[in-house]
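Structure record follows, encoded as structure tokens.
One protein chain omitted, others in place.
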Amino acid sequence: MNTALPVINLYAVMPQIVLVSAATVVLIVGLFERFRKGIPYLSLLLLAVSGVVAVNQLGLGPVPFSDVSSMMVMDDFGLVATLVFIAGAVLTVLISISYAEARSIDRGEYYALLIYAVSGMSMMAASTDLFTFFLGLEVLSISLYVLIGFEQRDAGSNEGALKYFLLGAFASGFILYGMALLYGASGSTEYEAIARTLGGERSDAVNLLLLGGLGLLLVGIGFKISMVPFHAWTPDVYQGAPTPVAAFLSTGSKAAAFVVLIRLLGSVFPGLQMEWIPLISVLAVLTIAVGNVVALVQTNLKRLLAYSSIAHAGYMLLPLMADSQDGSASIVFYLIVYTAMNLGAFGVLAVLSARGAPCATLEDLAGLGSRRPLLAAVMAVVMFSLAGIPPTAGFMAKFYLFSALVHGGYVELAVIGLLFSGVSLYYYLRVVVWMYMRPAAETPAEAAGRLSYTGMTALCLSALAILAVGVFPSELLQLAERAVMTLP
Amino acid sequence: MIPVTYYLVLSAVLFLVGATGVLIRRNAIIVLMGIELMLNGANLSFVAFARQFGMVDGHIYVFLVITVAAAEVAIGLALVILLFRNRGTVNIDEVRSLRW
Partner (left out) sequence: MNHMTESFSYVWLIPFLPLLGAFINVFVNRNPRVSGMIACATVAASFLLALGVFFQLIGLPDGERSVDVVVYSWITTGTFAVDVAFLVDPLSTVMMLVVTGVGLLIHVYSIGYMGKDACCVRYFSYLNLFMFAMLILVMGNNFLLMFVGWEGVGLCSYLLIGFWCERRSAANAGMKAFVVNRIGDFAFILGLLLIFLYAGSLTYADVFAADPAVLAPVITAITLLLFVGAMGKSAQVPLHVWLPDAMEGPTPVSALIHAATMVTAGVYMVARCHVLFAQSATAMTAVAVVGAVTAIFAAYIALTQYDIKRVLAYSTVSQLGYMFLACGVGYFTAGIFHLVTHAFFKALLFMGAGSVIHALEHALEKGRDPQDLRNMGGLRDLMPVTYKSMLLATLAIAGIAPFAGFFSKDLILLGAFVNAPALWLVGLATGAMTAFYMFRLLFMTFGGETRLSRDETEKVRESSRVMTIPLVLLAVLSTVGGFIGIPHVFAAGMDRFGGFLAPVFSGLPEAQVPSASVELTLMVLTLLLAAAGIWGAYTVYIRGNSIFDRLVPRALYTLSLEKFYVDEIYDTLIVGPVRKIARGCWRILDSAIIDGGLTLAALTVRSMGNAIRYTQTGVVQNYALIMVVGALVVFAYITGFLGP
């Protein structure tokens, strides 16, 4: 056994360290009542600091965490993912401020947990070992359980949290058991070791462990990205959760799970492609179909967005099949765009329902175009983008994704995806129709008065970003391509 | 010496018993216990494999998992208490106002 002390490279995990410290600082400062108003701004500042740290490390990797066992690695892929999570968290904080204040949930823990969740996601993105992945996942999940149930007196928030908790822990059980099987097969939980075992001669018993482990991992990760049939929690939890938390949940935690999936399927399990490609393609098509078809009949906005997010997860699963740099880059690009779109969509709801009755159904949006022109314009841009109408970023993302898929030779999958994407236009445009083409109700549900400045800033930023990326996508495309270059 | 397969079978049984508990018990606390059982099934596999390989990392993982599970249970119980306060029940099949 090696008795020499391993070389620990703290620099490689600097973004994660900064994030965890930031969350802890926020948590402690939040204990003092007199700083209450300043907490969100402190969180923004600290998130910005961690963003700067991550940006500075771009292009320097890959640097492993230690020389003995890799555990985590600092590479562009993980860093870009971390930056996306941080950006998502910044937008979430901005749309949370007025919402949390009006509902008296603006405590330090709320923002601290948000940043802890980001640190968990960042760990997932950087991990090269199943165990660090699991720890990151749990840090993320436990923060989310609390955040979803943060409105303690609200029965919906409570119910959503309980459902997410029970099913999430259930899914964790699957992941853990799968990890145990993979450990049994290869004697280690490192990605590299598992890949090595896959590459070598395999006995039947090892094969059983590997396949079983892969299957169980897919169940657990499928739960996080709401892949059918592990999606059932999504609409209920989104509906119950405080709206900014739902926004965060639908973007960050899903993106983190996708990042892990790209790493796992792309660099650990290519040896089992024959086995997982047909499986994932069937599940991806099912996910797209169920998400889009059920979204058609939803009138509750949060549930509609939940099913839409299921459908988008399905699209993002498709390029995994292509197994190419382009395919992975298209997922990363899609994730970035998707984060901006979904935060925008939920953000509009959050800003609208900050005070007064929550903006829950399509009817509540009637006449928004004349009542709140700027907000309606943001929502329209977001909806067009989700629907993939040019020249928005959503179109670019879909285009890149499907062209990577076609390039990989999966024309039939692209056709199915496009068909359902055509169906999806119906329900996205329905939102626009309600805003602009239906007269307002006598007494609008939302409270009168001006909307939160911070929330509007966040929303306008996302809408502008969506348009800008649609017209000038090159920079972001290059970033996505650079990110996947570092993957083995 | 007992072959490792025995441990593995036992761990699979534990996992399945736990999963069944999650599926069929109404009381939220017993469902939580089912989840614990599943995690411990996985733990047993880790330990068994670690012993077979003569390596220590599997044991360490188990400690980490126990810690994580404790954190999860703490949150879970808090949520169950809130549920009881809000609705006066801990039967999870009665919690279904969010649906369709």
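By letter and in written order, the chains are A and B; residue numbering begins at 1 in each of them.
Here is the rule we use: a contact is a pair of C-beta atoms (placed from the backbone, for glycine too) under 8 Å apart; a residue touches a chain by one contact, two chains touch by 3 or more.
This structure is a prediction, so every number in the text was calculated from the model and none was measured.
From the options A:A329, A:L386, A:I466 or A:A483, the residue with contact to the unseen chain in the full assembly is A:A329.
When the whole complex is considered, the residue among A:F77, A:F150 or A:F230 that touches the unshown chain is A:F230. With the whole complex as reference, residues 19, 22-24, 31, 92-93, 95-100 of chain B touch the missing chain. Even with one chain removed from view, chain A keeps its contact list with that chain: residues 162-163, 166-167, 170-171, 174, 204, 207-208, 211-212, 214-216, 218-219, 222-223, 228-230, 232-233, 235-236, 274-276, 279, 290, 293-298, 325-326, 329, 377, 384, 389-391, 395-396, 399-400, 402-404, 406-407, 411, 414-415, 418-419, 422-423, 425-426, 429, 433, 436-439, 472-474, 477-478, 481.
Rule of thumb we're sticking to: only the chains that are shown with their structure count from here on.
We define each chain's centre as the mean of its Cα atoms; on that basis chain A and chain B are separated by 26 Å. Chain A makes touch with chain B in their complex at residues 131, 134-135, 138, 142, 145-146, 149, 152-153, 155-156, 158-163, 165-166, 169-170, 172-173, 176-177, 179-181, 183-184, 187-189, 235-237, 239-240. For chain B in complex with chain A, the residues that touch the partner chain are 8, 11, 15, 18-19, 22, 28, 31-32, 35, 38-39, 41-43, 45-46, 48-50, 52-53, 55, 57-58, 61, 64-65, 68, 71-72, 75-76, 79-80, 82-83, 86-87, 92, 95-99.
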